[in-house]
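Missing here: one protein chain of the complex. Every other protein chain is in place.
As written, the chains take the letters A and B, and residue 1 is the first residue of each chain.
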Amino acid sequence: MARTINYREAISEALAQEMDRDQRVVVMGEDNAGGAGAPGSDDAWGGVMGVTKGLYDRFPGRVLDTPITESAFVGAAIGAATRGLRPVAELMFIDFLGVCFDQIYNQAAKFRYMFGGEAVTPVVIRTMYGAGLRAAAQHSQALYPIFTHIPGLKVAVPSNPYDAKGLMTAAIRDDDPVIFCEHKAMYEVTGEVPEDAYALPLGEAEVVRDGDDVTVVAIGRMVSVAEQAADQLAGDGISCEVVDPRTISPLDTDTILESVEHTGRLVVVDEATPRCNLATDISATVAKEGFGALRAPIEMVTAPHTPVPFSDALEDLYVPDAQRVANAVKATVGYERSGA
Amino acid sequence: MSGIRPVVMPKWGLSMTHGKITEWLVEVGDRVSDGQDLAEIETDKIAGTLESNQDGVLRAIVAEAGRDAPVSGTIAILAEADTPEDEITAAVAEAREQLESGEVAAESGPVVEAVEVGGRRISSAVLGDGTEPVVLVHGYGGDKNSWLFVQEPLSARASVHAIDLPGHGESVKDVGDGALTGLAEVVLGYLDARGLGSAHLVGHSLGGAVVAQAAATDPGRVSSLTLVAPAGFTTEINAGFLRGMAEAGSRRELKPHVAQLFADPEQVTRRLLDDLLKFKRLDGVTDCLRTLQGTLLDADDHQAVDTPALLAKAEVPTAVLWGAADQVLPVPQQHSPQVVDGAGHMLHMERPNEVVQAVLAHLPG
Partner (left out) sequence: MTDTMPQQRATAALERSALVQAYRTMRTIRAFEDRVHDEFATGDIPGFVHLYAGEEASATGVCMHLDDRDAIASTHRGHGHCIAKGVDPRTMMAEIFGRATGTCKGKGGSMHIADLSKGMLGANGIVGGGPPLICGTALAAKQAGDGGVGVAFFGDGASNQGTTLEAMNLASVWNLPALFVAENNGYAEATAAGWSVAADNIADRAAGFGMPGVIVDGFDFFAVHEAAGEAIARAREGGGPTLLEVKFTRYYGHFEGDGQAYRADEVAEAKRSTDCLLRFREHVTATGRVPESELDDVDAAVTALIDESVTQARQAPKPAADQLTTDVYVSY
């Protein structure tokens, strides 16, 4: 039965269904239950945004609160994964990757290769990313490009509740380390989600909207921004094909290239800062492999090369919006090569 | 006494909230009869043809071609040739105002409910409160929504139950060993769960063989059979289709197989593929489909079921219909099915009126 639930509930449901199905799945993180050692209730928080609420009572001994000690517990999740558990560790904010990054990129990501193919490290690290909530510079970044860069890691960035449940289920079932990126401003976004358990393939993009004039590839929350722009542009007679990669490592370049073959134009919308982000990565791939199909230069709509500002007046300028996407689309549509 | 009868946007399926009229097939002034095609209507899920459920003269069109209207909204006015013009004009104005304001009395669609059959959850959609019960059983990879063009017209004369077989739709995703007898037990068990002594059974494809088996198992419970392109009538079967449906892992892979279901491949909408893919991705579904292949196919990829033998055992009034362009189950040379032009394997979606008429012919009165 498909019914309407929100992004938070979808992720929570995936966790609960997988913990039910597989005893090896354990959850750990700061306040993933909440109230450890405190006189009030256990499961006081269920995670800072409530994603893990209710799991503590339902699965005794499998939801572990931690001190503020990311390198130790993220490392523990990774070490436990090599010994048969399937941990889901929470790195509360992606901005905190600095304090535990070695365990992720030098240990988990490299075990299989360094050890000659024997290691299996089925760990999931879920983390919040993204701007828009006035959380300021150290709590608002979109650092998924850094994880994408590392061979040995997989990275999922769901844009809606249906994908969030399916990708979390897939991430837990996957035998490689997966970084699962949840946009902090999306937890209340609703959508149709089946009650039954299901897994989506990692590495499959979704063509969210069919179109003919331009391909708009958007990451995470930017998918809904791209959809808004597409609605607006339809009124101007421009038909946008919106592509949501869903996972950025592995990246479904086939679907993106197929779309650009059809439309001849590409706009990439990426909330991450512009140097070495997914926009540059996807643009370079298409420029190389889809060169013949392109009728205009590729446009990228990203944040500026700055930290995230605090003041709402500035943060609203920081995050790509529908108008900027529409402008970028129009630039590709209106492009005429001079002197041709 | 004005004789004004509104033509309304139908509700096809559970999720339809509005539809777009793509083409009117009749003109103002035409005399129309019960069952005649009136308009082509498109939803985000499917396209279909609206048929008139009464006789009369088309006196006005309220929603022109290209317009959207909500389910139950009045889109045209039928009346008599001599109904005064000012009454027509008034009716049109009222209807237009309703469409503009968005206030339309919501027509309740089928009631969706799960029942326990043999300890397993079976989902059903029930419409109509007639005394005659009709149970609609879908085919391999399908679900109760595939009867969307049939359930509504039938509901005027019968209580129509569309069910999801195990492994499909919103029913439990477990078919056990997939044996035909087991599936038939589910259908008979559904009758028990609903307190129905007997019912008219309608089955499509695999569902056709299932209802035939139900009749063979317990003929006293089955008032009639209407079999739509049923499995088990020939040795030949498009085994590649069965496998492709089960194994396809993406929309791209699924599309060519689904296209084989229809005489017109344009009927395969984006939404249809999306819904099918979401269904296939639910835990347990692929295993169920693979198990059912074992029921339908023998070692040589021929049909393993013998439905005529089941019918002979059942001795129940039976109608068999087939789309002339069926690419999944070839039209049998024997057994004289009613062959319908312009339809493929999904006859009940492509030419629903033929199926509706065949079922109605079984009902008393």
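Convention: contacts are C-beta pairs under 8 Å (C-beta built on N, C-alpha and C of every residue); 3 or more make two chains touch, one makes a residue touch a chain.
In this text the structure is predicted, and so the values were computed from the model without any measurement.
Novice: What chains on display are touched by the one that is not shown?
Specialist: Those shown chains that the absent chain touches are A.
Novice: Using the touch definition from the top, which of A:V48, A:A119 or A:A331 touches the missing chain?
Specialist: Once the missing chain is taken into account, the touching residue is A:A119.
Novice: From the list A:A77, A:M128 or A:A226, which touches the chain that is not on show?
Specialist: Looking across A:A77, A:M128 or A:A226, the contact with the absent chain belongs to A:A77.
Novice: Which is it among A:D22, A:D57 or A:D102 that touches the chain not included here?
Specialist: A:D102
Novice: Could you list which residues of chain A touch the chain missing from the display?
Specialist: With respect to the unshown chain, the touching residues of chain A are 26, 61-62, 64, 66-67, 69, 71-85, 87, 99, 102-103, 106-107, 111-120, 151-152, 154, 174-176, 203, 250.
Simple rule for what comes next: only the chains that are shown with their structure count from here on.
Novice: In the complex formed with chain A, which residues of chain B make contact?
Specialist: On the chain B side, the touching residues are 114, 123, 170, 173, 249-250, 270, 278, 281-284.
Novice: Please name which positions on chain A make contact with chain B in the complex.
Specialist: 1-2, 162, 166, 194, 196-201, 204, 210
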